[in-house]
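Below you'll find the structure, written out as structure tokens, and then a few comments.
Of the protein chains in this complex, all but one are displayed in their positions.
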Amino acid sequence: MAHIRVQKDPFDVAQELAALQKKGADMGALVSFTGLVREFDDDRRITKLTLEHYPAMTKRQLHAIAAEAEARFSLVHCRVIHRFGPLHPGDPIVLVITAARHRKAAFEGAEFLMDWLKTKAPFWKKEESSNGSQWVAAQESDDLAAQKWTAPTVKPNGQ
Amino acid sequence: MAHIRVQKDPFDVAQELAALQKKGADMGALVSFTGLVREFDDDRRITKLTLEHYPAMTKRQLHAIAAEAEARFSLVHCRVIHRFGPLHPGDPIVLVITAARHRKAAFEGAEFLMDWLKTKAPFWKKEESSNGSQWVAAQESDDLAAQKWTAPTVKPNGQ
Amino acid sequence: MITCLYFAWVRERIGCDEESLSPPSEVGNLHQFLDWLSRKSAAHAHALSDPTILRFAINQDYATMDSPIKKGDEVAIFPPVTGG
Partner (left out) sequence: MITCLYFAWVRERIGCDEESLSPPSEVGNLHQFLDWLSRKSAAHAHALSDPTILRFAINQDYATMDSPIKKGDEVAIFPPVTGG
């Protein structure tokens, strides 16, 4: 079963990888994705990023999407940690870890979860930069990335 | 510049991630792939896996492919560690870490490097299992995975 | 009674993060609810003026304009998400 956390505190990638490996099942591939606060967004130098979220919806939907990822990519396990609150350049925001028998499934599971987090998870970033304070705009490229996962996975006539 | 190591000793993913992050450049996405010795291959229970390699060729080619990955996916950095010698189920074999401004590049860079390692890096696995001792056969699926990267990256007429 | 939650700049424009609302009985779906809500104050009208740049959830699931709304529901209004 997936392990999901939404928290203010930092996370330790090594500790999370170790915890997942302890699940001990027969895994051949482990992928981790860490999202970090960048120092620059276009030309703006970021001084602070504040993440707001909708806890009840995040919790409910993250469990559902993680279960879907586990089933769809035959993941042995997955782990998602997302932070909220004030963050600074270099700080980790999000961690996704997937474990599978083979590397393709582990990579695809992690990308699927990240595309979902970017387009559906109810988090909003407010950025303080050299240009003042502003809410970060959603990226069209993220929507396009997420769309590829909605293609049918079962082809007609068993092909 | 890429950091490449081929070694008998285990590696510590946390330490490698920390070393890469210390490069301090403006990275927003960090992907790690760890390949582990599986306990079962089809129905065979693996007791030991011995990796043989061709050191001069590995070293020469790994530096070239890592430089290509950095250029092609605009990676801020990448790190590849591959082990040789005797290994056992659960042991890590290979680690690829990529850092980029955006997640797509970090994911693609890591997959590109892994596909290359699977199909071109001069390593060979000998497996000891409940069925005796045998050299592991190359997978056609690995060749197919690697082929997608040979498609032209620059489209005609600047499209 | 309907609990209505606001996030990010929607929250800032409306000036609060949560309201308990009692729309009239003819409000049966999200479209009708937004119509009614946007007449509540100038701040509401401003925040909800362009629904195409907003996203909605009812009871923590994404909702569309024709999604039904009933007493006891939790409605959330927010800009497109920017997490991850």
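Here are a few things to note about the model shown:
The first chain written gets the first letter, and so on, giving A, B and C; residue counts start at 1 in each chain.
In the analysis below, a contact is a pair of C-beta atoms (placed from the backbone, for glycine too) under 8 Å apart; a residue touches a chain by one contact, two chains touch by 3 or more.
None of the values given here were measured: they were computed from a predicted structure.
Every shown chain that the unseen chain touches in the whole complex is listed here: B.
Against the chain not displayed here, chain B makes contact via residues 35, 51-54, 56-57, 60-61, 82, 93-94, 114, 117-126, 135-138, 142.
Here is the rule we use: only the chains that are shown with their structure count from here on.
Separating the CA-averaged centres of chain B and chain C is a span of 48 Å.
Work out the mean CA point of chain A and of chain B, and you get 22 Å between them. Centre-to-centre spacing of chain A and chain C amounts to 26 Å, using the average Cα coordinate of each chain.
Multi-chain contact residues of chain A (touching two or more other chains): 35, 114. The multi-chain contact residues of chain C, meaning those touching 2 or more other chains, are 84.
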